[in-house]
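The complex is shown incomplete by one protein chain, all other protein chains being positioned as in the whole.
In this document, chain identifiers A and B correspond to the written order of the chains, with residue numbering beginning at 1 in each.
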Amino acid sequence: MSDALLTVSNLKKYFPIRKGVLRRTVGHVKAVDDVSFTVQKGETLGIVGESGCGKSTMGRSILRLIEPTGGEVKFENTNLTKLSKGSLRTLRQKMQIVFQDPYASLNPKFKIGTILERPMQIHGLYTPAERRKRVASLLERCGLDPSAAEKYPNEFSGGQRQRIGIARALTLNPSLIVLDEPVSALDVSVQSQIINLLEDLQEAFSLTYLFIAHDLSVVRHISDRIAVMYLGQTMELAESLELFEAPLHPYTQALLSAIPVPDPDVKRERILLRGDLPSPANPPAGCPFHTRCKDAKDICKTKKPVWKEVRPGHHVACHLYS
Amino acid sequence: MASYILRRFIGALVVLFGISVITFIIAYAAPGDPARLIVGAKAPQTVVDAVRHNLGLDQPLPIQYIHYIGRLLHGDLGFSYHNNLPVAELIGQRIGNTVQLALASWIVEVILGLPLGIFGALYHRRTADYILSFLTLVGMSMPVFWFGMWLIQNVAYGLGILPLGGVGGISHLILPAITLGVTNMAFYQRLVKSSMVDVMSQDYIRTARANGVPAHRVVTRHALKNGLIPAVTYAGMDIAQLCGGVVLTETVFNYQGVGQLAWQSIENLDFPVIMATVLIAAVFVVVMNFIVDIVYSLIDPRISLS
Partner (left out) sequence: MNNAVLEPSLSPAAGTAVKRRMSFWRFARRYPSVVVGGLIVLIMVLIALFAPVLAHYDPTRPLSDGLSQMGAPLPPNHKYWLGTDTEGRDVFSRVLYGARVSLEVGFFAGLISLFIGALLGIISGYFGGWVDMVIMRLTDMVLAFPFLLFVVALVAVMKPSVTNVFIAIGVFGWAQMARIIRGQVLAVKELEYVQAARSLGASAWNIIFKEVLPNVITPVVIYLTLAIGQNILLEASLSFLGFGVQPPEPSWGNMIQEGMAYFQLAPWLIYAPGLMLLITTIGFNLLGDGLRDWLDPKVGR
């Protein structure tokens, strides 16, 4: 386990809830609550959870686009959480993010060429001529015509824009890319193209991905391992195949049962999630999932299950396995 | 909710405090020497010094400010150097006139602006709307004092039916009220129109129309209620501003109100009066702002949460 690229330990992000005349903090929304995992060099870790479970906040706290409340993020051998703003800006070359909304993530006032050259300008890399060449080759690499550099974002479709967003993330030669629901806003037909592109690029540039999605089927074949999040906490983490074949956590089982199966002969029991997602401002005591869990026991209502490795490489936080 | 009101209240107090400090600083940063102004240019220096001491003008500025605030809280607005009268009395003589004019012009503004605004929204992007828009644009661009003089010349003098200026009864109010009302109406009409147009393009209005609700019912039942909230706010803020005095109109019509008093006091560098008039005008605005905020949050509870 020596070639961990990213080590997240006990990461927390609480948003204060303020009330009253003095705007005193009366509580917290625990968007990310004590999350730990590692990402190996060259692998893809999928992060899955319902909307509002804190997965995007987590992605952004890891990059310190949002300041985490607590915990530690180690990238290679640097502790990101302790880094000064200046050194953080330099280190940002190594870790990039691709956003969900391809319409909002490109500045409408700039040509694509400018957008793609900007990261290199910020860090003072390359000569202007080299930058232009690099932009052209990156555009091509991402499946666009180099002439795209002369156009404005609104001349492109969502899928094309997402390719541009990916090209931008690549300009600085990063080793880690956080993909924050990169295909959720796209048509299904385009989704697979983008995922294929991401896989190609990963191989070509030996990239490491943290792939955030709200849908297990999306991350299924791109991820080496998958973590399942619920209300700011990780519920289960396992190799992709194992998670799909032998899910341990009732929440994971419920999510899996919701994926449509192409073969009509396969009969499968659908586990319906009861009730609504509880408010993250006021999460249930004990196991956060107990209010909707089909296997909830008394202990689940009072005691928070520990995060532990029940099989090699398979972590789960559930009282059923303690 | 209570905490929201309290917060707004504290906010309003902070603003009032800031206003009093700024007025005070500017009034005392003035190069003119009030003591010299009172006794005249020829008086000996010893007299000037004595007057200065009597008025407390020889004390450090912060002390002067604290005294000023202390007196303010007792309802004492100071003493006019120029008129030899308490400022409160001077303003008291005139505030009635100003409020009369404010109300009269405000009525003109709302009576014309509201229906014309709704009319403009109903005929949005049609000829009638374009003509109306151009007219209100001219109204917005009109120099108030010039328009007032034009009315004096052509209506009061030319037709000889209304007084040329001064105060006394409704006839004296008509022209100044039209002057102010018409120019303010131009802004008001546009605000009403654009907020009505906004509301009428909302989906629920479109749905109502698609469901066959007749146009006039859509307006009276659905659009007015929501479209008029900004209109009411704006009108509230306007009356507050008008009550603070209108310098130009009062000056042109020689109308003895607070605005004219303010202008004269500035000419005479009569600082206690300047400070009082500015302060009173600001208090009207801040208080009205506070009321509007509270009313708003009662109508729309989301506001107090943000």
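We adopt the following convention: a contact is a pair of C-beta atoms (placed from the backbone, for glycine too) under 8 Å apart; a residue touches a chain by one contact, two chains touch by 3 or more.
What you see is a predicted model, and the numbers here were worked out from it, not measured in a lab.
Of the listed residues A:F99, A:Y230 or A:F289, the one in contact with the hidden chain in the full complex is A:F99. When the full complex is taken into account, the listed residue touching the unshown chain is B:G244, out of B:G117, B:G181 or B:G244. Although one chain is not displayed, chain B still touches it through residues 11, 14-15, 18-19, 22, 26-27, 29-31, 124, 137-138, 140-146, 149-150, 152-153, 157, 194, 197, 201, 241, 244-245, 247-248, 251, 259, 262-263, 266-267, 269, 274, 277-278, 281-282, 285-286, 289. Panel shows chain A; residues 60, 63, 65, 88-93, 96-97, 99-101, 103-110, 118-119, 122-123, 152-155, 165, 168, 172 of it touch the chain omitted from the view.
By definition in this document, only the chains that are shown with their structure count from here on.
Taking the mean of the C-alpha atoms as each chain's centre, chain A and chain B sit 55 Å apart.
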